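Handing you this structure, nothing more for now.
Other chains dropped; remaining ones untouched in position.
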Amino acid sequence: MTTTRQIGGAIVDWAFYRDGVRDSSMNSHRAATELAVAGQGFVWIGLHEPTEDEFASIAEDFGLHPLAVEDTVKAYQRPKLERYDQSVFVVLKTVAYVDHDQLTASSEIVTTGEVMVFLGEHFVITVRHGDHGGLATLRRSLEADPERLAQGPSAVLHAVADRIVDHYLEVAEAVQEDIDEIETSVFSPERTRDTARIYHLKREVLELKRAIHPLHLPLRTLAERPIPVVHPKVREYFRDVEDHLHRASDQVVAFDELLSSILQANLAQLSIAANEDMRRITAWAAIIAVPTMIFGLYGMNFTHMPELDWWFGYPLVLVATATLCALLYRRLKRAGWL
Amino acid sequence: MTTTRQIGGAIVDWAFYRDGVRDSSMNSHRAATELAVAGQGFVWIGLHEPTEDEFASIAEDFGLHPLAVEDTVKAYQRPKLERYDQSVFVVLKTVAYVDHDQLTASSEIVTTGEVMVFLGEHFVITVRHGDHGGLATLRRSLEADPERLAQGPSAVLHAVADRIVDHYLEVAEAVQEDIDEIETSVFSPERTRDTARIYHLKREVLELKRAIHPLHLPLRTLAERPIPVVHPKVREYFRDVEDHLHRASDQVVAFDELLSSILQANLAQLSIAANEDMRRITAWAAIIAVPTMIFGLYGMNFTHMPELDWWFGYPLVLVATATLCALLYRRLKRAGWL
Amino acid sequence: MTTTRQIGGAIVDWAFYRDGVRDSSMNSHRAATELAVAGQGFVWIGLHEPTEDEFASIAEDFGLHPLAVEDTVKAYQRPKLERYDQSVFVVLKTVAYVDHDQLTASSEIVTTGEVMVFLGEHFVITVRHGDHGGLATLRRSLEADPERLAQGPSAVLHAVADRIVDHYLEVAEAVQEDIDEIETSVFSPERTRDTARIYHLKREVLELKRAIHPLHLPLRTLAERPIPVVHPKVREYFRDVEDHLHRASDQVVAFDELLSSILQANLAQLSIAANEDMRRITAWAAIIAVPTMIFGLYGMNFTHMPELDWWFGYPLVLVATATLCALLYRRLKRAGWL
Amino acid sequence: MTTTRQIGGAIVDWAFYRDGVRDSSMNSHRAATELAVAGQGFVWIGLHEPTEDEFASIAEDFGLHPLAVEDTVKAYQRPKLERYDQSVFVVLKTVAYVDHDQLTASSEIVTTGEVMVFLGEHFVITVRHGDHGGLATLRRSLEADPERLAQGPSAVLHAVADRIVDHYLEVAEAVQEDIDEIETSVFSPERTRDTARIYHLKREVLELKRAIHPLHLPLRTLAERPIPVVHPKVREYFRDVEDHLHRASDQVVAFDELLSSILQANLAQLSIAANEDMRRITAWAAIIAVPTMIFGLYGMNFTHMPELDWWFGYPLVLVATATLCALLYRRLKRAGWL
């Protein structure tokens, strides 16, 4: 660990693998690299958000391309694959679903990070940006499978890509649940304020799409084109990852379409709700207008209005008016206006 | 049947075919496989939702690729075709239309399942996921046509694909009827609540699209590229299946567009309905406002209001008011406001 | 004609052409076929909706591919071109515009049928489905042009395709008129109910698109790829047909876009109409509210209300109220509310 | 000119060019053609809407392809390029912007015509359809630049295409102004009726798109593929024309998108306007309801209502009511309801 500290606090873990087994006898990754170059195995260094200075010595040790190094230090990259003579540089977007009690208009739903992978014949360097997508458990599970690790650095790249793409599917599943919730809310008889939430989810889905979609090209390249640093057996495993990516992006595209439809359906629901309000309001207005009219009738000042002198005239009018209102109420109730 | 039990309850049926005819003399599929490898015929094993353990021995017997095996055990795959040295792995989505009395906002309309097919020179393994799309009748009808079966395992793959794609067309037909029903409902003079149903159908159509669309690529590959395990005569039959798939996906794409238009037309209909309500309401308000005004007129306390002292003043006003209301009613009725 | 009956009532006409001239000496199409195979000319058989049995003998005589035969007997195919060793099978959608007095929400506007063409070196078989698109006049006009017919069966295919695509353009022209009519209706000051009609037309346009669009690929193949049974001189004529098809499908795509815009414009028009209704209604409500208020004023029971005792108080109030209402009416009229 | 008359009134001008200079010594275009074929120069004949008969002799003289001749006589073609052995046939759509005082719902904005060009090694024939896009000034300016004309017939084709595409840009500029005007109108505080105008402009833009877009393919062919009758130096000039076409079609595509957004924004503006109307109306209703209620209060017939007997009761109520109404008015005014 002392060596690690000297290079920089950004190194999370490093190890030398011989025939797929971790060799703990090394005490510096430089020594390991020298051995690896001699054809003995490979070294895997994992970093988290290194600064330019922290990464400089590693970049020099492994002869990484300056542009790739620059991309590695700056975050917010786009998924891509760059092929150099002796190495490959891959950028992958990691995606995390942020748990939230309730889907509001402002809650963060999807956050993105990056994992950059430098792949050489004798080394693999993984650089992670963002707070999620740690690779420690991945390293452990790989170390438990020496046969796979024995295929060299590209097995690590495959494991990383596989893990990240599987995570896309999980996030898509979670977003699906949010969409289900919004659907229920939009079409529930209760009045809910969904517009902002729908829009917000749409925005997050677009972000997800932008993270996932550009990965197709790098994965196809890894699956179909012979690349020296990618083991042929690993290559056909990338086809599987690409297939999972297809599933994830199919889903995200469908989300996008669904949310557009929900936004429109929401408008229709609002229009229905407004109409119902208007009908309820005016139904009550009609009920109240009837006695007002009748009372006005007997407020007239004609000399000859026999009813006015009947002793039961007043209660009769009251009863008649109340009955009329009740009948009107029942009728409007039945017509669904109240 | 005893052998079958030993392997696992997931095996639905298995048989050995020599020159297209079922040979019932075998008592284990392993023996059958050995004979098949010797060039005598092929074995067809049908499974339903096998667990990892249940499928493991078969995978080993036939040397299936671990990734394909993993895909087979896990359901919810995407249609695809994977080519291996000696075999082909195909995933097909099955689709079933769920009968429902009435199209409501929550009723399931389309359910999907999967059929995975492993195709070797001497074997075909079909694995089914989901409750529909059983292949027993298909096996029987194939066995009734030995000439076709004699073309080998790829004839089975073709029969399965053909059956599944024909089913897409049937489901599309059924969805068409749902759309017709919704159209009638949206444009009927009666007030119906269609927004949720339209949206729901749209969602199901998107699911259908996602099941159908990715099959194009595998089918084109089967129809156009020479694959060792696919009999050349069977290959040109796949062109026909692809053509049917084109018809199904043309229809589904049209459904998608139609439902978007219906959603918008529905909004227009709601707007018309709301306007009609408003006009009816205010027409009644106008009718009631007239007597209220007249009664207010004769409620004034002027000393010199000759009409008030006429003995026929009161009935005159009543009759005049009633006539006025009747005229107004007739006019509004004619104008289409009532 | 006797021979024809024996084969089936589905045969509409048949003839043998030598150097582009109809040879009426044959008394059976089988004899004609034998002669044709000997390199003397070709036979053209035209059928209308044959049953499987009716078509079986012809299929056998000419060695047609079973899948193509199946497609021929079943209607509702998709435009396509299938190439076999010695023959070509082409499916074309025919389209007819159904005359209607008025464009209502339910009137059929576009009906589709099919013409299937089997093309061999010495034969051409045309099979028609649907009530429109009869080929009798086409045959007559071709027979009037022996030079063209002398180019062999592919000249017939070209004539059929040319005729069908020209018909697309005519149908598009007719649909254009329907769209013009709807436009006029939507933007007319009169209140019209256009939503259902717009949607209905959109649906028919989508059907038209589905019939027309898939023909591009077959026509491009006929125009660009050398096919043995297609005469090289005829090939470049297919380029012209393809060009006409481009025009038709450009138009249909534009219809689709236009109808979407009309649907939206219609919504805006409905919104304007609703607002106008609301303004007219409330304008009248305002006019009636004024006398009601004034009459209420003089209905108060204050002891000291000098106006009540003026002998001209009552007529004054009546005149003042009427004047006020008239002024209000004029003002609202000018503001465009009435 | 006499010769011209003999061939038909459709010929607008013709000339023979030797080394880029007009040779006026010829007295018939046939003589000129013979000289041209001998390798001395080329002939350029310009026609306007020739009938079939008028064009027949020219078609024969130059051996034009019958299909191209048919296209030339019939107007309403789609932009295209047809390559024949010794010649090229190009159709271009001309576009003219129709000046209009005001953009109304019915005014024609864009009209289209065609220019067909037959290009051979020694001749160029331009046929114009429609009332705009005359080529006389173009011929004059070309004749003023003998160096360019010396490059042969393809220089004429380039000049025609360049002129037509530049005209697209001018028309696009003019349409841009119409869009600006509509934008101003839609978002102005005044109530304007824009829906029909927006839709109408959209329709014209779609027509423009249909005229412009299909020209990309012919121009790319002219710019990139070696065609015998196109001078290599002229070829790279077509790249420039294609670039201008890109600019025009970029703009037209943007118009299309903008107009869709304006249509939607217009709907929002209508909704805002309707809401404002409703608020103004009901604000006045509230102001009038207050005195009606108060007057009703003092119209009650209770024996013990002390206020009724106050001598200042009546004016007090009047003043109080007026004050209340004034306060209400001010408040609603401030809230933006009036």
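Chains: A, B, C and D, in written order; residue numbering restarts at 1 for each.
Everything that follows uses one rule, which is that a residue touches a chain if its C-beta (ideal position, glycine included) is under 8 Å from a C-beta of that chain, and two chains touch if they have at least 3 such contacts.
Please read these numbers as outputs of a predicted model, since none were measured by experiment.
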> Of how many identical copies is the complete assembly built, when 4 are given in place?
Replying inline: 5
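By definition in this document, only the chains that are shown with their structure count from here on.
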> Looking at the contacts, which chains touch chain A and chain B alike?
Replying inline: none
> Roughly how big is the turn, in degrees to the nearest 5, that lines up chain A with chain D by CA atoms?
Replying inline: 145
> Do the two copies chain B and chain C share over half of their interface residue numbers, or under half; same or different?
Replying inline: different
> In angstrom, rounded to a whole number, how far apart do the mean CA points of chain A and chain C lie?
Replying inline: 43
> Between chain B and chain C, what's the gap in Å when you average each chain's C-alpha atoms?
Replying inline: 27
> When you check chain D against every other chain, which residues touch at least two of them?
Replying inline: 299
> Among line, ring, star, complete and other, which best matches the way these chains touch?
Replying inline: line
>> Can you work out from the touch definition every pair of chains that touches here?
In response: A-B, B-C, C-D
>> Taking the touch rule as given, give the residues of chain B at its contact with chain A in the complex, in rising order.
In response: 67, 71, 77-78, 80, 82, 105, 193, 195-196, 198-199, 202-203, 206-207, 210, 214, 260, 263-264, 266-267, 270-271, 273-274, 277-278, 281-282, 284-285, 288-289, 291-292, 295-296, 298-301, 305, 307-314, 317
> Can you list the chain B residues touching chain C in their complex?
Replying inline: 183, 187, 236-237, 239-240, 243, 246-247, 250-251, 254, 257-258, 261-262, 264-265, 267-269, 271-272, 274-275, 278-279, 282, 285-286, 289-290, 292-293, 296-297, 299-305
